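Quick one: structure below, then a few questions.
One protein chain is absent from this view; the other protein chains keep their places.
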Amino acid sequence: MYVGRFVVVSPEVGAYRVSSRSFPNRQAVKRDGTVTVEPTPDAPETDNPYISYNGVRVTEHGAVVGNGSHVDPIAEKLELGYPARDAIAEPLLSLDFEKDDYDTPRVAGVVGVDAADPTTNADGPGAVIGTVRRDALLVEEVTEPTLVATYEENSPTAFDLGATDASEVAREVYDHEYEHAVCSAGVAGSAGEFDVAVYNGE
Amino acid sequence: MYVGRFVVVSPEVGAYRVSSRSFPNRQAVKRDGTVTVEPTPDAPETDNPYISYNGVRVTEHGAVVGNGSHVDPIAEKLELGYPARDAIAEPLLSLDFEKDDYDTPRVAGVVGVDAADPTTNADGPGAVIGTVRRDALLVEEVTEPTLVATYEENSPTAFDLGATDASEVAREVYDHEYEHAVCSAGVAGSAGEFDVAVYNGE
Amino acid sequence: MYVGRFVVVSPEVGAYRVSSRSFPNRQAVKRDGTVTVEPTPDAPETDNPYISYNGVRVTEHGAVVGNGSHVDPIAEKLELGYPARDAIAEPLLSLDFEKDDYDTPRVAGVVGVDAADPTTNADGPGAVIGTVRRDALLVEEVTEPTLVATYEENSPTAFDLGATDASEVAREVYDHEYEHAVCSAGVAGSAGEFDVAVYNGE
Partner (left out) sequence: MYVGRFVVVSPEVGAYRVSSRSFPNRQAVKRDGTVTVEPTPDAPETDNPYISYNGVRVTEHGAVVGNGSHVDPIAEKLELGYPARDAIAEPLLSLDFEKDDYDTPRVAGVVGVDAADPTTNADGPGAVIGTVRRDALLVEEVTEPTLVATYEENSPTAFDLGATDASEVAREVYDHEYEHAVCSAGVAGSAGEFDVAVYNGE
C-alpha cells in the first residue's frame, strides 16, 4: 500500500518518513536538532514548493515531526509558550493542505511534551498528533504509537512500532512495507533531551 | 449512559440536545432561525456562565448547532465567507473547552453546507462536525448521521438517526436512551431553506 | 465627546470604563480577581447579548481588561501559556466585532505581563492593547498609558492617566470628560500581585 509521507508519534518516540513516487531523489540531512528533507545533488530541478523543508525540529518543549513548512511555525509556537495542541492546530489551520493535484494533507506531531503542558493528560512526557485535510482538521493527544499519513491512513490510527532508539526508529519506519520509501528520521527522548537520527537507505 | 450535551449532524439534518444533571430547569426557545437555551422561569439563580446560549443559528451558508457561546461566532464566520471547516475550527480553538470542574468540551456542527464550500466533498449539501477538548481539536466533514457529545462519546461517531423532519428530529434525540434529557432542537434543510423546531418534553 | 466603552493600559496600571447611552443601568461588581459588568437590580429586561460579561480578569501572567465576552478566553489562553500578543489576537479575530447596529469593536488589554513574555520588550512588566473592528485587527505592546475605545478613538492612542492605585484609576477614568460614564474598574500591579477596584458613581 502507498500511504505517502507519514509521521508516527508516541510519548517518547517519533518518526517521519518520506515516501514518494514523484520525487524520489531526496535525502534527510541532520544538522543539530533539525532534520531537513532536501533534493539529492543529482536530483532534477523543480520549482515544486513542497519538496524541501524541515521534517524534524527539536525544542525545549518537545520535538516536532511533520511533512512540510508547518514544522517550523509549530516549533516556534512551542517555544513561545503555546501548549502542544494549539502549537499544532493554529499553523495547520492557517497553512492548510498542500495546493497540489492531490490536495495533499499536512501531517505533524510533537513528541516528549512537558508533563506540565495542559493539553496532555500524561504524568510524564506526552505526545500530540495532527493533520489538516481539505475536509478536516484533527489534533489530539496520543498515548500509544500512532500514525497519520497523507493518503489512505489519513486519520490518526494505531501503529505497531517496536524501536525506542532514534536510529532504530528511523530504520524501522524506512523498512516498513508501505511503498516507495525515500528517507526517514527518528527522534527519541523528552523535553530537554532528544536524540535525532536519519536514515537514507543503503 | 450519560453523555451530557450532544449534537448530531448529517448533510440535511441536525440536532442538539441538552442533557444535564446539574441544571435541569432549562428550556429551548425558538425565535426565527435561532434557538436559545435558557433557564425556565422557575429555575434557581446561578452565575454559571455556561447555562444560557444560542444552541442553533441558521445562516445563508448552513445551520449551526452547538452547546455554548461558540455557536454565535461560528455562524458569524460562515456569514463572513469562511468555509465551514474553518468557521468551526477557529472559534473552537479560541474559546476552548469550558473551564468548569469537568473541562467540558465544546461541540458543534454545521448542516446543509453549500455544495460550493471547498471543505466539503459533497455534490449536494454537506455537513461538518467538531469538538474541542483539553486534549484535542477535531473538525471533519461527515456524510452520515454523526454524534459528538461532551462526555463518553467525545469523538465524532456514527449515530442512528431516523427522522428527517425538524420536529421529529428534536423529538427523536430528546427521547434517546442517553440519560437526563432536558430539551432539544432539530433543524432540517439546506442553505437558504431550513426548518427549525424545539422540544421541551411534555 | 462620546467614545463608548474603553480600556486604558500601561505596564502596571489598567482600566475599563463602561460608557453607555442605551443601557445605563449597569454596575461593576468585584468578586476576587474578576470584575463583572451586569445590569443593576432595577434595570429593564433585555436579551441584548452584549450587556453582561467579565470586564476584568486577573491571571498569573497578567490582568486582562476588555469590553465583552472575549475577556474570558484571553485570560484562559494566558493561563495556557500563550504570550500576551497571541492571547489577545486569537480570541479577537475569532469572536470579532459585535454584531449590533454599530458593528461595535471589541477592545482589550493585558497589564503587568511577565518580563519573560516574548511579545513584550520590557525588562519589567509589560502591557499589550488590542481591538478588532470590522475593518481592522490591531494588537500591540505599549509602554505608556494608551487608550482604545469602541467609537471615535478606535485605534490605540496615548492617554493622560495620573493615578497609579487601582481605586484611583477606576475613579479617574469614571470622571473623565468622555460622556455617559456608567461604571468603571481599575487594576494595578504585575503578574502575581494585582489590586482590583470598581467604581459605580456615588
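Here are some notes:
The chains carry the letters A, B and C, assigned in the order they are written, with residues numbered from 1 in each.
In the analysis below, a residue touches a chain if its C-beta (ideal position, glycine included) is under 8 Å from a C-beta of that chain, and two chains touch if they have at least 3 such contacts.
Since the model is a prediction, treat every value here as computed from it, not as a measurement.
The omitted chain makes contact with just one of the residues A:90, A:117, A:135 or A:172: A:90. Between the chain not shown and the residues C:43, C:115, C:137 or C:163, the one that touches is C:137.
Set against the missing chain, the residues C:5, C:26, C:61 or C:85 yield one that touches it, C:85. Only one residue from C:29, C:93, C:115 or C:163 touches the chain missing from this view: C:93.
Touching residues on subunit C toward the chain that is not drawn are 85-86, 89-90, 93, 118-121, 128, 134-141. For subunit B, the residues touching the absent chain in the complete assembly are 80-83, 86, 90, 118-119. Counting the whole complex, the residues of subunit A in touch with the unshown chain are 49, 69, 72-73, 76-77, 80, 90-91, 93-96, 99.
Keep this in mind: only the chains that are shown with their structure count from here on.
Rounded to whole angstrom, the centroid-to-centroid distance between subunit A and subunit C, based on C-alpha atoms, equals 40 Å.
For subunit A, residues touching at least two other chains, in rising order: 86, 90, 118-119.
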